[in-house]
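Complex shown without one protein chain; remaining protein chains in place.
Now for chain A:
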Amino acid sequence: MSPWMAPIMWEGTFNRDILNAQYRQKNSVVGVATFAVKKYVRFIEGFLGSANKFFLSGHRVNFYLFTDHPEKVPSMKLAPEKHLFIIPVQNYSRWQDISMNCMDIISNHIRSHWRYEVDYLYSMDIDVQMFEHIGVEIIDTLVGTISSWQYTKPRDSNSYERRPESRAAIPSGEGDFYYAASFYGGSVSEVYKLTTACFKGVTEDRANGIEAKWHEESHLNKYLLYHKPTRLLSPEYYWDEELPIPPIIKVKRLSSVRKDLKEVRF
């Protein structure tokens, strides 16, 4: 548990049966927003295939897939409670821009129709695969995932943005955890506030000619420092493939797919 009493999800801390019984009474729908732009379309099949099997199995989920190549999306058979919506989106020349504009796209869609369609919304990277069940323990008001690179580091060596000119700046001596932008979410209203605030930070930085160290992840970290998540996911929920797995991680639920970053980003 964090000092502000938000539970941290590690294997063994929860009983999914009780949580499922409580969740089913609410009859909620969960949305997942993910972006597959340019060469990232190759990851769609792996993502959807594993998500269909392991992500909130037995519960209603709407996958919102944003892509600039709708024709390249493979047709897949999904479980009856899972629905896929393909939304065409324009691509940008720089991958960093694609990454940072995600926030804006998400917040616009929430405002226009997602708030009527889903109760909880999660944003996930497309270049991941799931190996173990991810269930209703992730459903809460505001949820962040602790980064697999930095969960043991002292706060001053965290990769926060440190330059005070940026809106994402966190001075040294402050900070809780380093949150990964690859998996975050919560109730629709909280995610709307988060994405709007982060994108506002991004635009203000752009106007000042500065770009945060880890782009929208830096802005996300700044937001989650002040608006602390009500639930935290351990690095089991987003493990970077490049790292060897230490004994503390008993279960690797979701992990990035091995890829050549240079090749895939341009």
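The definition used in the following text is that a residue touches a chain if its C-beta (ideal position, glycine included) is under 8 Å from a C-beta of that chain, and two chains touch if they have at least 3 such contacts; residues count from 1.
Following the convention adopted for this analysis, contacts and distances are computed from a predicted model.
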{"item": "Among \"Autophagy-related protein 13\", \"Histidine-containing phosphotransfer protein\", \"Globin domain-containing protein\" or \"Insulin-like growth factor-binding protein 7\", UniProt-listed name of the chain not shown", "value": "\"Insulin-like growth factor-binding protein 7\""}
{"item": "Contact with the hidden chain (one of A:Met100, A:Val118 or A:Leu142)", "value": "A:Leu142"}
{"item": "Selected from A:Pro80, A:Gly173 or A:Pro244 as touching the chain missing from the view", "value": "A:Gly173"}
{"item": "Contact with the hidden chain (one of A:Arg60, A:His133 or A:Arg155)", "value": "A:Arg155"}
{"item": "Absent-chain interface as seen on chain A, which is shown", "value": "1-5, 7-8, 13-15, 18-19, 22, 137, 141-142, 146, 151-152, 154-155, 173-177, 186-187, 190, 193, 225-231, 234-235, 248"}
